[in-house]
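Here the structure is laid out as structure tokens; the discussion comes afterwards.
Shown here: the complex without one of its protein chains, the others still in place.
A, B and C are the chain letters, set down in written order, and residue numbers restart from 1 in every chain.
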Amino acid sequence: MEKKIYLDNAATTKTRPEVVEAMLPYFTDLFGNPSSVYEYAAQNKKAIDEARAMVAKVIGAGPSEVYFTASGTEADNWAIKATLEAYGDKGNHIITSKIEHHAILHTCEYLAKHGYEVTYVDVDENGILKLDQLEKAIRPTTVLISVMFANNEIGTIQPIKEIGELAKKHNILFHTDAVQAYGQVPIDVKDLNIDMLSASAHKLNGPKGIGLLYIRKGVKIRSFIHGGAQERQRRAGTENVPGIVGFGKAAEIALATMKERAEKETKLRELLMKRVLAEVPFVRVNGDKVRRLPNNINFSFQFIEGESLLIMLDMKNICASSGSACTSGSLDPSHVLLAIGLPHEIAHGSLRLTLSEENTEEEINYTVDQIKEIVDKLRQMSPLYEDFMKKR
Amino acid sequence: MEKKIYLDNAATTKTRPEVVEAMLPYFTDLFGNPSSVYEYAAQNKKAIDEARAMVAKVIGAGPSEVYFTASGTEADNWAIKATLEAYGDKGNHIITSKIEHHAILHTCEYLAKHGYEVTYVDVDENGILKLDQLEKAIRPTTVLISVMFANNEIGTIQPIKEIGELAKKHNILFHTDAVQAYGQVPIDVKDLNIDMLSASAHKLNGPKGIGLLYIRKGVKIRSFIHGGAQERQRRAGTENVPGIVGFGKAAEIALATMKERAEKETKLRELLMKRVLAEVPFVRVNGDKVRRLPNNINFSFQFIEGESLLIMLDMKNICASSGSACTSGSLDPSHVLLAIGLPHEIAHGSLRLTLSEENTEEEINYTVDQIKEIVDKLRQMSPLYEDFMKKR
Amino acid sequence: MYTQKVMDHFTNPRNMGEIENASGVGTVGNAKCGDIMRIYLDIDPDGIINDVKFKTFGCGAAVATSSMATELVKGKTVQEALQVTNKAVMEALDGLPPVKVHCSLLAEEAIHAALWDYAEKNGIKIEGLQKPKSDIHEEEEEVEY
Partner (left out) sequence: MYTQKVMDHFTNPRNMGEIENASGVGTVGNAKCGDIMRIYLDIDPDGIINDVKFKTFGCGAAVATSSMATELVKGKTVQEALQVTNKAVMEALDGLPPVKVHCSLLAEEAIHAALWDYAEKNGIKIEGLQKPKSDIHEEEEEVEY
């Protein structure tokens, strides 16, 4: 195909033209600093308020419970570091899962080096958190449970409601990294007992460089970035007005189109999955079949390695990912795939395809055709495949 | 005047149309995640590399010494918190000035609550750091000196070279918050012995939501935001590609036009200053007359209060500021004006006008006319003026 | 930031000025906080506030609350004036931003201070009126340059 086929929407998404349109006035016309006294800046303040109300609405939160950050990563860092600091009187223990994004895991590793204690709870073979292990991990000193809403690699959606109830029962705060789920699946923070939630605009066709942290009213939290009085003195730095406006617009559209998008993406994904499973031997699907993000599919092709697969797909104009984008360049296989029990060599051969509503059936069929050919070509090259065939 | 007269460029600036133009392709066309394997994302990586080289060039740094952040505030927080952490073996003491931006001061206050020791060095009546006091403040446990390049309220430029030499002599790291100076006045980090430097794009006609921290090669520094491997594993979070590209473009233009802009702004500023001093009684200029940002002027009008002055200027379509924008809404007068020795009532009556190359002589003359009228009106209303006149 | 009413009273303040030989003058606030209000009262022998003027050093809200407070006490009896609370001033202005509520308190205080001065000058005691607390000259010395 001539046209690029973009199947890496979990890494980042195209900013919608309507979103860019909404942002544009705030660069050159309404560029004032929202903290200023003059009326000219009041328009920016209003724009921020409206965007805040909209991004809050997506998760059933109040506008005053939402704080803008520069990314999902910053929101994750903030939630974890500042909460543990604020509740130091209660204890120094945090519980999380083995399949969190590095924004959570590396933050926990950092804290572990600074006197905090971290428990990493296992997931089952589909990537679903072991709730009984979670409950057993709870100590009197446990301040926070942080479990992601949906996994960025295998798309598994966690039993958030049950985790929320557990946290509430034991009077522990509950944070969820919803970077992959926000705007993609229905979320109601009140119903789910979520105390804190992270999201990032560029995962829902909003701009890069803007995220949010929801903090339930009543949760005691300190600032993570200190300075000016922005974001009700919680997060300093001149407001990224165009980014905030863009996030608001993207959230509005995501909320309005959630159902139809999910249906369309699920349909395409099922087509993709069925054809690959039927036509490519020695392949497995990673992640839960049902509790799964609508647009995510994750395969492991035995005997081949992911990067070469990606490059060959790239040469056919298909953008995909193996493991998570953030760690490419690293040589370790995905910690998520290892956590669901895949052996290293199979974890290495994984392919993540994450769809958008813009993908077509034609693209999906073309992609499957290419996958078939490339996997076959790489297997011909593979000493592991040679050994396997000879043993048969 | 019908047209808005924007005289608050220290708060934030208009994003240049050329900058927006440069950013646009990275929203909807080249939106890929730079960490991805496919060629499509390589274009973004290249764009980031080019922007990095450009923003580094402005201060004579190498591209590999520059890390993108979301704001000047984040850069300040990072520099201070992570440096003190990394050099914990050496000590727990930091020296800064009394007239820093809140991004530095509040960060220091935070650290002071966490076992660190902070010395705030005085400035003289023009806002220039007392070098002898600085040297005396040095202890064996001093890890870092952080002194701003130029002050955001009164425009005073610090004796950075002397501070750098002092720091070097005593083997102490030197960070400078150059948010107001970067791209406005020549800076050479090597020549000035600067180990770390913060900047923010929206102060030089770049976009909001993007900043940088320069970290000299060899300085041991930890991450502040943990997560993915972006920014050579130093600053996690999906790269804000449009923001970075915009920063690069703004830096390029700022560097190319620095001299002519400074000349133009200085000329307008001198006109403004001369007329006000000649035509308005009981006024003083705050800050150093010579070592000063080209576009900054700061007055104190005796007997009147700044906010009412601002609102009345606003009604005449003039955007200005009193104290720093970040603290408006607070009731304390500017800590900077107090530090240069102004009594409270005079500090309250301050007006900051910060020009851009787009301002015209006509605008400046109109502004002076309005200031005269408004100051007079407010003085008629002022009990302090009444008392003063009666005593005469 | 401000309501239309506040902006109206700020830009067209009612009763701004002085009263020579006023029956009572009260000055409250201090320069440190950035707000100083002075109220002049002209009270007739029947205890009716015939005229009232103010001068204010302060923000938009300080000017507007002064202006509104003078409007609310004008023509009232001393006892009625005493009932004009900061709440009433705020309501009459359609509200103030939270950080500016103290301005309305100052306006109330300024009225009270002027009434106190009137009472002292006339050697009377006004039921329910307490000695005002703050005055500019208590806190900071005057400075010139």
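Here is the rule we use: a residue touches a chain if its C-beta (ideal position, glycine included) is under 8 Å from a C-beta of that chain, and two chains touch if they have at least 3 such contacts.
This is a predicted model, so every value here is computed, not measured.
Undergrad: Hey, which of A:A10, A:I304, A:L355 or A:V375 is the one touching the hidden chain?
TA: Answering carefully, the residue with contact to the hidden chain is A:I304.
Undergrad: Identify the residue among B:A42, B:A86, B:V219 or B:M315 that touches the chain left out of the display.
TA: Of all options in B:A42, B:A86, B:V219 or B:M315, contact with the hidden chain holds for B:A42.
Undergrad: Which parts of chain A face the unshown chain closely enough to count as touching?
TA: Contact residues on chain A toward the absent chain are 284, 302-305, 307-308, 311-312, 315, 329-331, 333, 343-346, 348, 380-388.
We adopt the following convention: only the chains that are shown with their structure count from here on.
Undergrad: In terms of Cα-based centroids, which chain occupies the most central position?
TA: B
Undergrad: How many angstrom between the C-alpha centroids of chain C and chain B?
TA: About 39 Å separates the centre of chain B from that of chain C.
Undergrad: Spell out, as numbers or ranges, the residues of chain C touching 2 or more other chains.
TA: Within chain C, no residue contacts more than one other chain.
Undergrad: Give me the residue numbers in chain A that touch at least two other chains, ranges are fine.
TA: Residue numbers touching two or more other chains: 37.
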